[in-house]
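Handing you a structure now.
A single protein chain has been omitted from the complex, and every remaining protein chain is retained in its original position.
What follows is chain A.
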Amino acid sequence: MEEEEDQSLSFSEVVEEQQGQRGSEEENVVQFLDSLDSYLTLFDSLSSTLRQGWLELASARHSMGVSRINGTLLDLKPHSAATTLQVSEPDVDYMVGQPHFKLSKWASSNNENCCFGEEKIREDKLQTKSDSPQLRNRSQFSGTPATNGASLIVDDQVSVSQALMFSYNKEVQKERSKSLSMFGTLVSPKLRSAQLSFETALETLVEIANMRSTMFSTSDQIRKEMAGPRDDNKRYCIAEEVCD
């Protein structure tokens, strides 16, 4: 009797496991299709951003003159990269083993704090968010003066993060102007728009690389899972034999 119960339990466990696996397979397929859709959408977006950028560059050339915007003005002196790409290798312990690409924009050697500015502001914002619920909790028990003090502290932290964001934006603007300075310091707004378009295109390229990486890893997982059901069938047969 107990043996029969054990056998039926193992059979139901197998069935549940199979259903769970099928659910996870479907989830992977959906994830793969989602990432494929995002990949194609990003490609379209990249194509239109680049078209926009090239036209804006032509427009800037039309406005400022051919002698002010041409390839012979590009700076051949050695200088540090304004933007770098970091590739993190796939973690062996991590289930989804895929390289991850991260762009660090406007990080020159003269201004190393620039690329970290955004993280600092995010950290401050997170700290603000994490601090403020506690302050709110304290204010619930401590009455009006503490509430006013707490809200002042929150306001101060928000204004500090806003000031940090402002100084970060200013630094980014400075770096942007520095990279355009090879065409002169008083350049047309059309050239600045072209710069922004190409900057957006670069970000989109990195997103495409990450999306492609996700696609490959989910595709690998799906393939592994498709190879996997033969083992499950064997286990089912074993379970059937056991039941018999």
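Keep this in mind: a contact is a pair of C-beta atoms (placed from the backbone, for glycine too) under 8 Å apart; a residue touches a chain by one contact, two chains touch by 3 or more; residues count from 1.
Just so it is clear, contacts and distances are computed from a predicted model.
Engineer: Out of "V-type proton ATPase subunit", "Response regulatory domain-containing protein", "Dihydroxyacetone phosphate acyltransferase-like" or "AP-1 complex subunit gamma", which one is the UniProt protein name for the chain not included here?
Structural biologist: "V-type proton ATPase subunit"
Engineer: Of A:Gly20, A:Pro99 or A:Pro189, which sits in contact with the chain we cannot see?
Structural biologist: A:Pro189
Engineer: For the full complex, which residue in A:Ser24, A:Asn70 or A:Ser88 touches the chain that was left out?
Structural biologist: That would be A:Asn70, which touches the missing chain.
Engineer: Pick out the residues on chain A that sit against the missing chain.
Structural biologist: 51, 54-55, 58-59, 61-63, 65-68, 70, 72-77, 173, 177, 181-182, 184-190
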